[in-house]
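One structure, as structure tokens, below. Some questions next.
One protein chain is absent from this view; the other protein chains keep their places.
== chain A ==
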């Protein structure tokens, strides 16, 4: 691995006085933030009725015609908010897991977290509990995601290599998939099964502010927990033993990451279905810009995740097709080849013992 030029330049400018923050980091944050804002505006303007940025702004703040207000505020705004929030927390969860496991190939979807969350959600949908108690949906998804990540780390053990983690993740993912299949298999109503299978593909279509209210608190809480550990991730770069000797409670950190990832992924999956590979791709896109410091990677990864999902969600609206392509399908179509590319790139270090 090599340090990016941007990070090296930032380091060089900092060499004079060890007190100043890295200017490159701030610039990248502003640029990524602007990109996310731009994509949100685009997301509000695009659809079967195209609106100019002026019209979007007017409708957003209560101006314009009633029709555009409804389109922007009630149909597209929830979709844009969810796109940004879900993308951000997935990017953040990926960066946090990579920091915890000190490996650039870690991501929630490789460890079965979204699949487990989906199983939890499907169980609640199939039993009808979700109709009675709306918060049962995200709670079930969060509990299932927590259990799966917890089980993953227990099965893989301390200081597990990536190979063990991915094998255990594959097993847990398959188990969750089997559970989901069984639930659909046993569903008394064939329409319920069909609905579930479409929901599983992952989409942000036709979401309302109710969905936002359902997911956002958990997503924000999960994100806050992960962000609060940013400095501990940096110390963990030195290995668990050294980090402990420097006063980091590694067991607590691990538990907090599991909790944060479960809240973020569970809350997201509950309203959007499974949307994969944002957590893997996001951190990789920003590393060349901000360097490898796992503490400094979290916020840029979240912004990159938000931008990725918003862009993918805009893309599925622009694709000419009679049946709308689900955004989860698109992110997987783009994400899997990217994952393969990363495997090729990391092949040498992965081949050597995978520890």
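Definition applied: a residue touches a chain if its C-beta (ideal position, glycine included) is under 8 Å from a C-beta of that chain, and two chains touch if they have at least 3 such contacts; residues count from 1.
Please note the rule applied: contacts and distances are computed from a predicted model.
According to its UniProt record, the chain left out of view corresponds to "ABC transporter ATP-binding protein" among "Acetaldehyde dehydrogenase", "Inner-membrane translocator", "Multiple sugar transport system permease protein" or "ABC transporter ATP-binding protein". When the whole complex is considered, the residue among A:42, A:238 or A:255 that touches the unshown chain is A:238. One of A:138, A:223, A:295 or A:328 touches the chain omitted from the figure, and that residue is A:295. The residue touching the chain not shown here, chosen from A:194, A:246 or A:340, is A:246.
Counting over the whole complex, chain A has residues 1-3, 7-8, 11-12, 14-15, 18-22, 102-103, 231, 234-239, 241-242, 244-249, 291-296 touching the chain that is not drawn.
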